[in-house]
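Following: one structure in structure tokens, then a few remarks.
Apart from one protein chain that is not included, each protein chain of the complex appears where it belongs.
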Amino acid sequence: MNLAIAKKSKQNRNKICCGSKLPVWVKRDWQLYLMLALPIAYYIIMKYIPMYGTLIAFKDYSARLGVWGSKWIGLTNFKKILSEPYFYKLLRNTLLINFYCLLFAFPASILFALLLNEMRFKRFRKVAQTVSYLPHFISTVVVCGMITNFLRTNGGLVNDLIALFGGERISFLTKPEYFRGIYVISEIWQHLGWDAIIYIAALTSISPELYEVASIEGANRLQKAIYVTFPCIASTITIMLILRIGHLVSLGYEKIILLYSGTTYETADVISTYVYRRGLLTADFSYGTAIELFQTVISLILVLCANWVGHKISDTSLW
Amino acid sequence: MKRIKALAGKHKMNWFDYLNCLIMLAVIVAVIYPLYYCLIVSVSDGMAVTRGEVTWKPIGIDFSAYKAVFKNAQILRSYGNTIFYTVLGTLINLVMTALCAFPLSRRKLRGRHFLNLMCLLTMFVSGGMIPLYLQVKALHLLDTIWAIVLPGAISTYNMIILRTFFSNIPEELFDAAQIDGAGQFQTFLRIVIPLSKTIIATLVLFYAVGHWNGYMSSLLYLSDSSKMPLQMTIRKMVIQGDIASMTTGNMSGGVSETLITENKLKYAVVMVSVLPAVVIYPFLQKYFVNSVMVGSIKE
Partner (left out) sequence: MKKIVSLFFAVVLVFNLCACSATATKEKPVLTIQRSEHESFTYNKEQPVIEELEKRLNIDIQLETYPSADYNAKLNIQLGTDDLPDIVLGTYTSLAQYAAQGMFVNLSEHMDKLPNYKATLEKYETLANAFKVDGDMYWFIQDVEKGSVIGGDFPMVRKDILEDIGWEKAPDNFEELYEMLKAIKEYDPNSIPFVTRGTSVLSRMGYSFGTYNNIYFEPDEGKYLYGPIYDHYRDFLEYLNRFYTEGLLDPDFASFNKSMWMEYLTSGKSFFFFDNSSFSTDINLVTKSVDPEAAFVPMLTLENNYGSRRNRLYEGCGVSPLRNDVWAISSNCENLDAALAFMDYLYSDEGAMLCSYGIEGVNYDVLEDGTIEFDQEKIDWYKNNANDPYREYCNEIGVGVLAVAGKIYSENWYEFLDQDSLDMLAFWEKDEYLQPYSYSLCLSAEDTAAIADISTACSTLVSSESLKFITGTRPLSEFGDFVEELKAAGAETIEEVYNKTYQSTLN
């Protein structure tokens, strides 16, 4: 199979080289463009054509009339959203929770990958790696059930420990100041190993020779980690970071709804949970799309900025 | 590899190694206990579970929750469906992602920036579910397996990961291939793919897990219950929607749930869906420890 393709491509190549007057880049890269044909078709059909759906945000959408037939309402939805003072609280909470995740959960998985890499007992390392990514598979409902169980004031594991050391029991789940911490820590617990996989994969591509050279030059382990390991996975980290920054304004509702209550709205209520609660009253497609579009615009701005900075600093760019 | 080991062997264990072991141990404990908890709850006596007595060891071994899961007439068929969707879906994902990522990783490709941006944009801009549903319907994919595997054929996120990896492959390899007279496609198959086993294993994991756990596309696009995947069957059996009853205050009467088995069932389901992940990981793991790239440069 491979051979056949190879032969054919050789023939084609010869034909093109001798026969036509195509530009050099076409001659050289036509196979690449051919490879791209299917993916680009995919992007156009499944991603770009459906993008007309964003028009719903500017229309009073009715399914009977369809996207095109519905009545234009212009910026009504956006005005409604932006004139609501509570919306800025939601936006702030969304950004802050995401920001704390970025600040703690994001480096945690990198650190975990590096520590695994430094692990000397191979078997122990394997076990740690395999086990650490398993929480990723536990459904959110179960995870949140466990969190509430562990953190409750009476009989919760954490409070029992606090009491054991003579501390005062704390009602973690009803105090707004603890919500972000609980959320971020549970995120780390759930996704530490899973997020580390990508860095572990990147670490395997580092040449052992580089370490040898470093040893010969007398570098200690810390120096090796800083001057050899880290630069080798820096581009992966940068890409991941830029993508994360792009998602600072979006946060799923499921986990938060299972963890928050009225007393913690102050820090826990985010855009998606508010939209969810509103959606229980009325399925308003236009409003939902408008919110999404708003988030999209912010995401794009954030990504553009992050990418620009990334490009300046480390010469890594998303495009 | 051996050399690293030998190298490491020369050094004595220092405080850092001990600390590292300690941290890893902490991580393992933090991760294992909740899983262990799921396991013991799922096999304990339902009444003890309801009373909240199960914390460290199972009480009154009882496998009824697992029996209930596998008693369901649809479960085996849907298990089969899920395996089929996962295998086919992952295969399509890999081919499409690689076809997209490789050309875009070549720095000399004309229009690369535009095409990259075009792919990237889709991560942030989307038309929403309604137009996509209409599109899937217009393509006559509704209620077919293609509705499950095609709309998500490429995850742009994974594509970027793969592209980043490809672009880190030393340029000399390509030059060498070109001198040997290999075409781009041949280079891709003969050189790039073999060098990328690790990252491909990673993507297999990412995609396969996505298919395994995914139910959204089957919920939206499938209606024939004989085509439903495992997750849908499971969601029909276990109350996942604590959310709804928390927010609205479940007012519908006359319908009670069997509370005693509910918790157990929930945890048994966790075990059933974690199991495959535990089984496939060791097979993929060998790709995560080998340094493939360097060896091949030397050859």
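Per-chain numbering from 1; labels A and B assigned in written order.
The definition used in the following text is that contacts are C-beta pairs under 8 Å (C-beta built on N, C-alpha and C of every residue); 3 or more make two chains touch, one makes a residue touch a chain.
Keep in mind the model is a prediction, meaning the values are calculated, not measured.
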Among A:G74, A:G218 or A:G262, which residue is in touch with the absent chain?
A:G262
Identify the residue among A:N117, A:T130, A:T148 or A:S314 that touches the chain left out of the display.
A:T148
Among B:V87, B:A138 or B:I193, which one is in touch with the chain left out?
B:A138
If you put the missing chain back, which residues of chain B would it touch?
47, 50-53, 72-74, 129-130, 133-134, 137-140, 215, 219-220, 223-225, 232, 235-246, 249-263
Per the touch rule stated above, chain A touches the missing chain via residues 40-41, 44-45, 49, 61-64, 66, 80, 84, 86, 145, 148-149, 152-154, 171, 173-174, 258-259, 261-263, 265-266, 269, 274, 277-278, 281-285, 287
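We adopt the following convention: only the chains that are shown with their structure count from here on.
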Just the number, please: Cα centre separation of chain A and chain B in whole Å.
14
So, in the complex, the side of chain A touching chain B is made of residues 2, 5-6, 9-10, 13, 25, 28-29, 31-36, 38-40, 42-43, 45-54, 56, 67, 112, 115-116, 118-122, 124-139, 141-143, 145-146, 155, 189, 192-193, 197-198, 200-202, 204-209, 211-212, 215, 221, 235-236, 239, 243, 246, 254, 257-258, 276-277, 280, 285, 288-289, 292, 296, 299-300, 303, 318-319
Give every residue of chain B touching chain A within the complex, in rising order.
1, 3-5, 7-8, 13, 16-17, 20-21, 23-24, 27-28, 30-32, 34-35, 37-38, 52, 96-97, 99-100, 102-104, 106, 108-110, 113, 115-128, 130-132, 134-135, 139, 150-151, 153-154, 157, 160-161, 164-165, 168, 181-186, 188-190, 198-199, 201-202, 205-206, 209, 213, 240, 242-243, 246-248, 266-267, 269-270, 273-274, 277-278, 281-282, 285, 287-294, 297
